[in-house]
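One protein chain is absent from this view; the other protein chains keep their places.
So, subunit A:
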Amino acid sequence: MSDCHSDSYMDEDYEEFVYSEDESVVSISSDSSNHGQVRTRAAAAAAALATNGGAAALQSQSSVPAQSQTQYSADLGYDDEDDDFFGDDDNDFARAIGTGPIKKAWAVDFKVYDPDGLRATQNGTVDRMMPLLAISRDTTTLLLRCYLWREESLVEDFIADPERTLAKSGLSAHPIAPRIESGNEAFTCEICFTSGVDEQYLGLTCGHCFCTDCYATYATGKIREGESWRIRCPAPKCKALLGEESARLLLAEHKDVLGRYEDNLTRSFVNDLDSFTWCPAPNCQYAVECLVPRSAMMTVIPTVNCKCGKAFCFGCKVDDHMPAPCYLVDKWLRKCKDDSETAHWLKANTKECTKCKSTIEKNGGCNHMTCRECQYHFCWVCMGPWNEHGQQFYNCNRFNEDSSKNSRDSVSNSRALLERYLHYYTRYNNHEQSVKLARKLLATTEKNMEQMQREMTLSWIEVQFLSDAVDVLSVCRTTLKWSYVLAYYMMSDNQKIIFENNQSDLEMATEQLNELVENPIGQMSIEDIKRKIIDKSTYVKSRWETLLSDTSLGLQENRWQFED
């Protein structure tokens, strides 16, 4: 997991004092156990009470000074300006995509956690809640898990009726620390029926005791099924939960199972909280926290960048799809899956009967067509009625303004819709292919860079502009690709024209940059090429930022109407 800390201050084990705006002392304690989270020294538990739900956990990690915390919690939401929130996000790509230190209109706050960080977050929450509830650590943890980490509702319920709150979750207010006992002659394990003084056994707060072998086998089975904190006492219908301490005691000799148990705990933490999600990249073990609520995802596209390099949408887990919002992306992908191939074939090979709109494939014979559905006679060439052709026999060289216009007008609405879809799909698909080609381009670019280094005796750093340009290209092409999805569903009006102007500016600039990057070594001197590419990259980037800022603002202002 060390790579996650590689470029930040978190690796070092030190503590430093930082003066915040209001001169209150803020300590940054940094070691692997708390994952470099910045905490106010006065991490008053009371402050946590003032916040809501999962957000509370987040607040404690921010370096907002105690005084300003109330204000922060007041306007807590996806548009919060909390610069420290991604304080450890040093990744270049994150900057490229606009989540760097200066927040862009389309950027959302998020934080990437590795498994250790997730564990530390859970422990931090437990530490904060323990003094408030004044119950054991094990019980606090279980309660928090039962409440899906909604601290506020837990505290509310607990203060109102501690006994009931605990009982509801199968817990007791004064549990005896779990321990393995033996030496009881009267003990019989209800699972294996063995009894005797030698039998070691364990029971939860409910008092149901089973021998440690059976208990461990039982727990192992549940853990293998993916369970963690929801494992209950094996007695029939007993609601008592197996706490972490008991589990560790039982499985002390089964390190592999215990490891799996810990993994399951972390997994369920991420799954139980709406504000967390796993990175969808294969084999990536990072989780991302983001506070954009589900309800805001009609207008906000919460694009986050995992430390593994993957840029994805927090809401729908699809790869970065700015500027199209999730519901349109979902609709589009579904549509493409349903129709694309069929649509291509239909377009290339069929026409529609002008009368009944049946789709017709002409697989031979003359141009005098008879529709099998409605028996309409028409000419395949001009799509006009056959009787107008008279004795001239499919000689429709004469362009009959009226009938041809009529038949063309009546080319059904559905075909017009198909045309429209194909227009956007072609462009969408084109950019998608180009993104893939950009990867190939990167390989050629690297070759070019080497060549430049050799022939022009340039240093490695001096040729970086080329690969930077390729990065910009990929990002812009992805945005362009999804911009066509947005445009497809957007109703035509003046606002759409403005959007399309932005889109075409970006597209044109992107194509020009692409051309420059592909053939950099030509007649021009290296300085010229370098200057040109850097200039163009900067311009493309600015066009890209314009498009994204404009669309993200437009979506929030409901500037456009979208088709259902």
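Rule of thumb we're sticking to: a residue touches a chain if its C-beta (ideal position, glycine included) is under 8 Å from a C-beta of that chain, and two chains touch if they have at least 3 such contacts; residues count from 1.
Just so we're on the same page, contacts and distances are computed from a predicted model.
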The chain not rendered here carries, per UniProt and among "Ubiquitin-conjugating enzyme E2 N", "EKC/KEOPS complex subunit BUD32", "Vacuolar ATPase assembly integral membrane protein vma21" or "ESCRT-II complex subunit VPS25", the name "Ubiquitin-conjugating enzyme E2 N"
Among A:Cys192, A:Val381, A:Met491 or A:Leu553, single out the residue that touches the unshown chain.
-> A:Cys192
Out of A:Arg137, A:Lys168 or A:His208, only one touches the absent chain, namely A:His208
Among A:Ala235, A:Leu249 or A:Leu333, the residue in touch with the chain that has been omitted = A:Ala235
Taking the full complex into account, what residues of subunit A touch the chain not shown?
-> 190-194, 208, 210, 213-214, 217-218, 221, 234-238
